[in-house]
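I'd like to ask you about the structure that follows.
For this view, one protein chain was removed and the others were kept in their places.
Showing chain A:
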Amino acid sequence: MTDRRRINGPSSGTIVPTFISSTSSSQRPNRTRQPDELRKIFLKTGVTPSAPGSAYLELSPSSTSSAPTLVPTSSNLKITCTVHGPRPLPRSVPFSPQLVLSTNVKFAPFATRKRRGYVRDSTERDLGQHLESALRGVIIGERWSKSGVDVVITILEGEESCWWGDEGGLVGADGRAGSANGSCGLMSVLAGCITVASAALVNAGIDCVGLVSGGVAAMVNNSLSSAEKRALGSASESSSVCVLDPSPPEHDGILRACVVAYIEARDEITEIWLKGEAGSPEETEQLTEKAVVAALASGVVLKAAVSGPTDEETFSEDVDMS
């Protein structure tokens, strides 16, 4: 069914270009960072003057490809967030003693390798749910009864779940979910969403118990070729390594990944999302702790971004700690 409120392309649809890999660009990007080193985060508040609160987050590209190519080997996350509210709920909404939080996450049509639609799909709604539970634990809802707040996130550039070379020799620009990495790219996106939403909430002056920041950790296969792995045989499990802030295109196989939303001031986790083959409870715990370390690191950037222009009383103690 065509969307009559938008301008539609050719009725027969269009196909995504199929690229032939030239030898120069057909190499998987390598992780040049240390396992516990995050990508550089740029975070700025107040980018949307027409909204009460807003923030913009960008991750610097993790690896620069040697040859310029039309098929980007990796992408850098770019997220904007606006916060509207607190404002009175419409009359039709029943009484609520707490602040009604609604989150909305949308990818721009050009954000990913595969062009996105205009209407929110299940992935975006899922991300919105995760974000809502992450923020619900940090907002002091009792202070804003009968009010609502909208957190609107637009992802201008997302993160890919796999390297485009994993999709087969002749690769289209459509990034179907890579079998090896699952939807690990979404986890980095969620961590970014949590951090940027937290900054925008502070910018809007909404009372929070602390700053919540997102962090991702993943257990990845060590950079061994499959032949080497076979030689090691059963020792393949031990060749996995835990990395913070993984960039999925850089890794051949991500065994499991974990994203947390962490409030440093209270040492609380408000949201946790684990994916992949679950190991023993100890391994899971270890991975979660690593994700918290990543969240702490992005929390440093968050503090610096919000402590400048806004002088919220709620956050004074957090700022003092830094």
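Quick note on the criterion: contacts are C-beta pairs under 8 Å (C-beta built on N, C-alpha and C of every residue); 3 or more make two chains touch, one makes a residue touch a chain; residues count from 1.
Just so we're on the same page, contacts and distances are computed from a predicted model.
J.: Leaving aside the chains on screen, match the unshown one to its UniProt name from "Ribosomal RNA-processing protein 43", "EKC/KEOPS complex subunit CGI121", "Replication factor C subunit 3" or "Ubiquitin-related modifier 1".
T.: UniProt protein name of the non-displayed chain: "Ribosomal RNA-processing protein 43".
J.: Can you list where chain A touches the absent chain?
T.: 5-22, 24-25, 47-51, 54, 68-72, 75-76, 78, 80, 82-84, 104, 106, 108-113, 115, 118, 120, 150, 152, 154, 156-157, 170
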